[in-house]
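Quick one: structure below, then a few questions.
Chains shown are a subset, placed as in the full complex.
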Amino acid sequence: MNSFLSIKDVENLPGLVKDALEIKKNPNMYKELGRNRSMCLIFLNPSLRTRLSSQKAAFNLGLNTAVLDVGSQGWKLEFEDGIVMDGDKAEHIKEAAAVIGSYFDVVAIRAFAKLEDRAEDYSEQVMESFKKYCPAPVINMESSTGHPLQAFTDLITIEEYKTVERPKVVLTWAPHPKALPQAVANSFSRWMLEAEFDLTVTHPEGYELVDEAVGNAKVEYDQQKAFKDADFVYAKNWSSYHEYGKVLSTDPSWMVTSKKMSLTKNGKFMHCLPVRRNVIVEDTVLDSDQSLVIQQAANRVISMQTVLKNILEGLKK
Amino acid sequence: MNSFLSIKDVENLPGLVKDALEIKKNPNMYKELGRNRSMCLIFLNPSLRTRLSSQKAAFNLGLNTAVLDVGSQGWKLEFEDGIVMDGDKAEHIKEAAAVIGSYFDVVAIRAFAKLEDRAEDYSEQVMESFKKYCPAPVINMESSTGHPLQAFTDLITIEEYKTVERPKVVLTWAPHPKALPQAVANSFSRWMLEAEFDLTVTHPEGYELVDEAVGNAKVEYDQQKAFKDADFVYAKNWSSYHEYGKVLSTDPSWMVTSKKMSLTKNGKFMHCLPVRRNVIVEDTVLDSDQSLVIQQAANRVISMQTVLKNILEGLKK
């Protein structure tokens, strides 16, 4: 593996999952792989799980890590070509990416959607520019339109808990007071489809995801119908793609409840966290054995470590 | 040792002090103890000594460390059960503590008193909730009502410099322009009593500490009487416990001076730092051989390393 910006960078998904499950059994088995290597984690937005699980993954690989908190405000990078930089942007991506990539063997970046301009967010300017100008492999720690490390985590978790070869997986929109990006939902859908699971996406009208993400998944506007016989229910809020960045509904009847979970085939509940209790999902679901949210979050270490293992092996050649 | 929230978690205080003095002689003697282990330091408030000495202690133990600066503003955690989380708090302590505790072998937290609501501060909600929901041992890096790592440091320092078995130790309130928590004073008092030293607490009326902390220490409202024949004078400002969080006095006559120190038995001066010169204590005291403040601060590494050593040994079983 060279970079890891989206599922398109994964050549052999079953092989990657196999690696992950092996690493989970013995987290220190690749301790030598990071020797004399180092990584930089760049955060343009806040992070808890991604920051900590990435550092832990690096510890497990013996990989030195520097963390750079730049903030969406603090580091005004210029991305345009040919511009006269006499405004508030003090550095061009060409230099920034080239320099950081000269220091480190791997560069991981978080840069959220701004939810203001759909074309800009979906152009993935930050990720694509880093990939273009950074000589080191780049890892997406959540970009404006995708969060592949989370989706890989989710896939690992489902592989661990599934009881049938091709489980029924439901991605359900759930209400939230603030506008959130589509990144997690987009990546989850893509990875489930790539894993050839039976995916249903359910949400209120107006919350359709971008075509490229939803692909040939079933779309069901009736949440209860969607839940029927599900093996896994994945809840997530996202703002509208079509009326870009808008909150079209906060309808509490879309919250995941124990009653709705009873429609499933003893299905497991999943969420990427942080989760608003009794808004996204009822306490009774989260606090039950059906919930996998803590196991999922724990697997964030495994997904990052697996991606790093594959990238570091690539460097060794 | 499992967690380290207060002196109640210490089973064998003389043994812990013995460990500390041994570690001080040979700081790298437990270098293997941290191998394949990792720690997370979580700061809800600023820190200089605690942050740096904790990292240094971890280096000495070969323990990988991730630092998380969340700020009292930045990380709005919900602590209540059963609440509908549709406000500004995006994550419940149940998930946050469970996840961080799944990544790391030890979790250390700083969460200062807010000095607004005594019952809330003295409930130690942050520490107690982390201990309840975090599967890894938890270390208190100063909570709303206690700072046991500082008190352990102070005890180590007194053990190093005492010339009699049971020294006379004076904890004196000193003036300060801003309201400060009672945490350092509370813990110092408890640890001195547990060590069976001859403790006198002196302060203006209205600055009485919580009963549980002051225990059977002598309370003396006349500072000069208190200083008489003292082996150690420990100065610290705190805001009122009874008129909670209030600054009742900034009386400069309570500053520690060379003249007052001359009442002691060639006593040593101590303070946890940072210290306001010529407000808490005169330059002439701080800059004399009587002052132990730098030696104390240096021992912050030893106290953290000793606590970590005991916790890591507990994990090994």
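So that you can tell them apart, the chains are marked A and B in the order they are listed, and the count of residues begins at 1 in each.
Rule of thumb we're sticking to: a residue touches a chain if its C-beta (ideal position, glycine included) is under 8 Å from a C-beta of that chain, and two chains touch if they have at least 3 such contacts.
Quantities reported herein were computed from a predicted structural model and do not represent experimental measurements.
Whole-complex tally (this structure file, single sequence, 2 chains shown): 3 copies.
Everything below uses one rule, namely that only the chains that are shown with their structure count from here on.
By the touch criterion given at the top, residues 36, 38, 40, 64, 66, 68, 70, 74-75, 78, 81-87, 90-92, 94-96, 98-100, 102-104 of subunit B touch subunit A in their complex. Subunit A contributes residues 28, 31, 46, 48-49, 51-53, 55-56, 59, 177, 273-279, 283, 286-287, 293-294, 297-298, 301 to its touches with subunit B in the complex.
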